[in-house]
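Quick one: this structure, given as structure tokens, is what I'll be asking you about.
The complex appears here without one of its protein chains, the remainder shown in place.
For chain A:
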Amino acid sequence: MDDLITYGPNLAEGFLNNVKLSLVAAVASLILGTILVAMRVSPTPVLRAAGTVYVNVVRNTPLTLVLAFSALGLSDQLGLVFSETPRTNSFWIVAMGLSAYTAAFVCEALRAGINTVPLGQAEAARAIGLTFMQSLRMIILPQAFRTVVAPLGSVMIAMIKNTTVATAGGFVADSAAEMKEAFDTTGASIPIFLGIVVGFMVLTMPIGFFTGWLSRRLAVAR
């Protein structure tokens, strides 16, 4: 218990970084995932192919490699720099990599949702003169989104837990990194383990409950 108190402030600061990464990645991955799914269902073959390649490559690559590539490939080799401060820079590198990775899962969840929307909805949208983008935005995606709120919640929960591998992208200030540092100094400590577990559960469990409740509330009656 003493360990938890000693390292508490560091761990809390690290955990706050997990929260910040999660917030950025949640917003960015939902936006990017929506763009990707629009590409995957678009009538333009080139866009469809690009979306498919992206999803299949990124979704099947281990996150640690995606983050390492973001840090070593994009940042070090190609000179993508978000900030002069190394810690801020690595934060954004990791946030970007995590968003890019999570977006592939968001895309696939949304695509599953689109498949539940009856074809007639799209036909009716086209029949009143909506363009493809309009019918996607106003008719198809809103209904698709409602059916996949719960799976999207799972994607978000996975993403939040994935912030603990931020070290792979060179960001060494999240709770897992702080934990490792504490263990390296004083040896493994059960209270620290449990403290971090509780921290994540406090973050993720409400998301599960909330999205479950929301999906029942938003369900589209047919």
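The rule we apply is simple: contacts are C-beta pairs under 8 Å (C-beta built on N, C-alpha and C of every residue); 3 or more make two chains touch, one makes a residue touch a chain; residues count from 1.
By definition in this document, contacts and distances are computed from a predicted model.
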| item | value |
| --- | --- |
| Hidden chain of the complex, named as in its UniProt record, picked from "Cytochrome c1", "ATP-binding cassette domain-containing protein", "Alkaline phosphatase" or "ABC-type polar-amino-acid transporter" | "ABC-type polar-amino-acid transporter" |
| Residue of A:L65, A:A124 or A:A158 touching the missing chain in the full complex | A:A124 |
| Residues belonging to chain A that touch the chain removed from view | 43, 118, 120-121, 123-131, 134, 138-139, 142-143, 146, 220-222 |
